[in-house]
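What follows is a single structure, written as structure tokens, with notes after it.
Left out: one protein chain. Kept in place: all the others.
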Amino acid sequence: MSAESFDLPLQPEPPPKVHRIGWLDWARKNLFNSVFNGTLTMVLTAGLLLLILALLRFVFSPDRRWEVMPPNAANYVVEAYPREDLANMWLSLWIIAALAGVSTASWGMGGQVSVIKVVAAVRAIGATALVVGVLSLWSPAGGATQTVLVWGGAALFGVGVGATRLVQEERGVSVARVLAIVGALLVGLVWYMPLESGTTWPLTITALVVVAFHWVGKLVGQWLSARLMKRVITVLWVLSFPVIYLHIQRNPSLVWGEVTSWLPWAGLLIAAGPAVIWVVSRAGREQAAGVNFLLGGVSIYSWVIQWPMAIRVLFLLLTLFSLATPTFAASPRARRAFYWTWLAGGLCTLYFFLMGIGSTDLATRGHFLGGINLTILLAVGGTALSFPLGVMLALGRTSSMPIFRILSIVYIEVVRGVPLITVLFFGDKVIPRFLPPGLDFAGEAKALLAITAFSAAYLAENVRGGLQAVSKGQTEASRALGMTTAQMTMLITLPQALRVVIPALVGQAIALFKDTSLVAIIGLADFLRVARDIVPNQPDSLGSILENLLLAALVYWIFAFSFSRASLRLERRLGVGTR
Amino acid sequence: MANRPSLAAPTRPPLWRNATFLKWAAQIGVLFGVLALGSVLIGEATANMRAQGLSLDWDLLTDPPGIQLGEGIFIKPSTGLEAFYTGAVNMLRVALSGIVAATVVGAIVGIARLSSNWLASRLATVFVESLRNIPVLVQVVFWFFLASTLFPILEADSSGPIPGVLLVSRKGVSFAWPFPQETFWQWGAFLVVGLLTARWAYRTRMRRAEALGEDTRPGTWALLAFLAWAVLGWFAHPLAGALGWLFMLLAASVGAVPVSVYQVVLALVSLYLGWRWIHRFLESRRSPAGLAKLTDDDYFRMILAGALGAGGAAVLMLLPAATEVGTNVLQYLLEFCDQKFDFLRSGAPLAMGSPSVEVPGRFPQIAGTGLTMTPSFFGIWMGVTLYTASFIAEIVRGGILSVPKGQSEAGYALGLRRGQLLRMVILPQAFRVILPPLGNQYLNLSKNTSLGIAVAFPEMVQVGQTMFNQTGDTIQVILIWMAFYLSISLLISVLINYYNRRAQLVER
Partner (left out) sequence: MENGAANPIIVCENVKKWFGDFQALRGVTTSVAEGEVVVVIGPSGSGKSTFIRCINRLEQHQEGRIVVAGIELTSDVRNIERIRSEVGMVFQQFNLFPHLTVMQNITLAQVWVRKRSRSDAEERAMALLERVGIPEQAAKYPGQLSGGQQQRVAIARSLAMDPKIMLFDEPTSALDPEMIKEVLEVMQELAGTGMTIVAVTHEMGFAREVANRVVLFDEGQIVEEGPPAEFFANPRHPRTKMFLSQILSH
């Protein structure tokens, strides 16, 4: 209905200009709009002032030793990693930085942000610093810091207010530019802080690597399609963690004598893989089942007799590939993908056994994982490993087969019913009981196993929610198209279910990140333990425990808070529930 | 008729192509795999432990553990059982008081986040966003070290910020508290009767209200009935001593019956449960015309249920120890109750105590006259309470926001004020949404009390760790932990489910 053709008397007007309301009006409206609210405001203000004063008295007390933190930076991040091998750690950081830079080029930085908001943020930060600085004048000590707070705060506030006057109309500025400025300021801070020697340049290089690879990403992006680019980067991210932790940081060196006995056989197996896949995909249903039965038998038998571990694992992998072939590799295209996946997976496995078993490394010279590095390994590794296990448990719990269902339910409910610390103790104290005498895993590995087992149960419940959200029509439609149960699950049900539960999975990952701090109880040197036990027991920083705990709280908070914000944005972009 | 196509008689597919058979073969195969793995591991573990001079028995519960606990009922437990009992009670103290406090704080903060007062809503947001993003362990450890390093040092003349009511020191926070006396249980019996009477009064008055259409004030009546019993019991509680005889009688009769009788009864119950499942399953498959044709799958299910029932019965008959533990616990509980009742006891059931300092040796201590939180208790309690409160606040906020906007518009259009609207329209509806995740948070809080180990608070996990460091019985301790925490989880989820079902909206 086009109403434009009618000459209605009144034309739309712009909304009345919201003239900036004075702070008195604002306070009357938001703080004193009723007797109750007025009283509440007064009580809260008084309480807040008391709290801030107490906090400042704590922070600026002469007993506090904030100055011990910068010299202990390496302890926080890597703990006991041999200092002469620190170059490995820098290399790991630069790899992450490079990938981050390329990713920003490919995915973008989140577009534009309103200038007025940036200016308001600057003004708010300045005002807060100024108020805190002035209030801190009532606390015992703190000389230089107070000066910085008062004058810096005043300067920022002034800049903010001035900019507010200047920037009248709504204008956008790219998030990338804001982040670049903040990053530059941080690099400046690195040069100002009394860090351990030999850290300022590598940190500066890290920042430069991010910027440089941002441009590299842009350049390469002109040649590659955006889709391919994103795929490549994703694969690189996935590969980066095993490469960093298993190779760069462990710094292994191969001992040839250990591997010569089984290496030819492993090569033969990898070469035979494509032939097996070819045969199984071409053969009839029953012949394929026969081959698979044979492979499975040999594979199980190999664990009973004394075969080298690498051969056992490779054989098991080949059996799994062969089992999946009749269902998923019918078309030539899919078969080609199978060949390539087999070759890549086989070579990776081979590499793992070459470097992981028959080699000396830092691990044999003493533990090499600690600090934030260990926390990140446990969080990322736990998330990655618990994902397949959790999905399997969820499928088991929703399966129509009662024994699978009962086993899954028992596992999930038992694990969810006990605290994580008991699972960690189980891993630490009971797993060695099950192993032949004298054999034990590293504490880090056992903790990772325990965290994975624990997280998988929670993840399974999240995925189950997604599976139940997939409508029955979808499964009926795929049945009607003649899909097998495995095809239906992998191609139809799971992809839809996982998309629905992405926010819940991110929430689970954040919870897992926070939970990694519990490994401090079973004696691993993670970030919390460094802050609670290791730094406060150094001769130079004896007894600085509350300061260090506050630092730990701040670092954990920054990680968890930024992830939860990112997850919120993701949720909004996916429009979960709206599509 | 002649050219009707003839159908060959249906043939059953060969076994290796029969979908049902394959399904069940896979399942039973996996089940056997899991059982085999379990038995191999247990065998390996037993062998390993024998090599180290350990064994998988339960002596740790009866032997003197030779450990000392930080606080609780038995500081120097004479048996392992006493040690675990102390740990369990300590854990429950933290969990229950934490649940109450976290609920109150969480509800206030959650409502404050929606307040029209800018300052209140900002502060509530800061509370939530800061606390829930810091690991609870960091918070627990922080509060512990705060209490043990920044609180005032205890002097012989310390009297705390509020003399006689609250005493804050590095050795703990002590406050005034009404302590139950030895006659408390007898009074408690009166309170139980009072509760039942109150319930009865409420229902009767409610029925009267529905019949006559007038306000019969059922709540007031119920409260008065309860208070009347409470006051009566305060003075007349020795009468409840008669209950002691009852418990004594019960305990004696439980002990008099031989274990084999219980075994047979329980085994029969197990068989009956299996049979009942099969029976109901058949009933559900019965079509109006008679028995429906059962698939192979259905037969496998029924066999599984029957096997479970028979297996349970077999275990009960072959292992008298399992039944014996059950009857012993029951008998112990009854005897415990028996000891709490006696005609001859007198005095008030509750007595007020206030904090004070004593100097037994060279150093001042907090005397046992008030209720005292040690720094360890303070750390774990503050940590889990505030952490959980931040999650409860989000749940409360989400629940309130889940009530449709039309509800508050209708309330405003009727002239209700904001407070009235919240209390009578929004909160009762939000409550239904809030309840299930709230129960989850209670579970999380209970499990997080296990972090007491990081601040040397003797709850279940800390006691267990101290025990296995002494004896090396890790597997047994882990099993005890599992049994304990699983029972707590089960209890909370049963309670929450019960209330959840009662709170469901009536729909068409």
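So that you can tell them apart, the chains are marked A and B in the order they are listed, and the count of residues begins at 1 in each.
Please note the rule applied: contacts are C-beta pairs under 8 Å (C-beta built on N, C-alpha and C of every residue); 3 or more make two chains touch, one makes a residue touch a chain.
What you are looking at is a predicted structure, and each value in this text was computed from that prediction instead of being measured.
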(request) Touching the absent chain in the whole complex: find that residue among B:Gln429, B:Gln470 or B:Asn500. (result) B:Gln429
(request) From the listed residues B:Met49, B:Ile278, B:Leu416 or B:Ala456, report the one that touches the chain absent from this view. (result) B:Leu416
(message) Residue by residue, what part of chain B touches the chain that was omitted?
(response) 210, 213-215, 404, 406-407, 409-417, 420, 424-425, 428-429, 432, 505-508
(message) Just checking the interface: what residues of chain A touch the absent partner chain?
(response) 1, 3, 6, 8-16, 34
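Throughout what follows, only the chains that are shown with their structure count from here on.
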(request) Between chain A and chain B, tell me the centre distance in angstrom, where each centre is the average of that chain's C-alpha atoms. (result) 33
(request) Note which residues of chain B are touching chain A in the complex, please. (result) 16, 23-24, 26-28, 30-31, 34, 41, 44-45, 48-49, 51, 115-120, 123, 129-130, 133-139, 141-142, 145-146, 149-150, 301, 304, 447-448, 450-451, 453-454, 461, 464-465, 468, 474-475, 478, 481-482, 485-486, 489-490
(request) Report the residues of chain A in contact with chain B in the complex, numbered from low to high. (result) 30-31, 33, 37, 40-41, 44-45, 48, 58, 289, 401-404, 407, 414, 416-422, 425-426, 429-430, 433-437, 510, 514-515, 517-518, 520-521, 528, 532, 545-546, 549-550, 552-553, 556-557, 560-561, 564
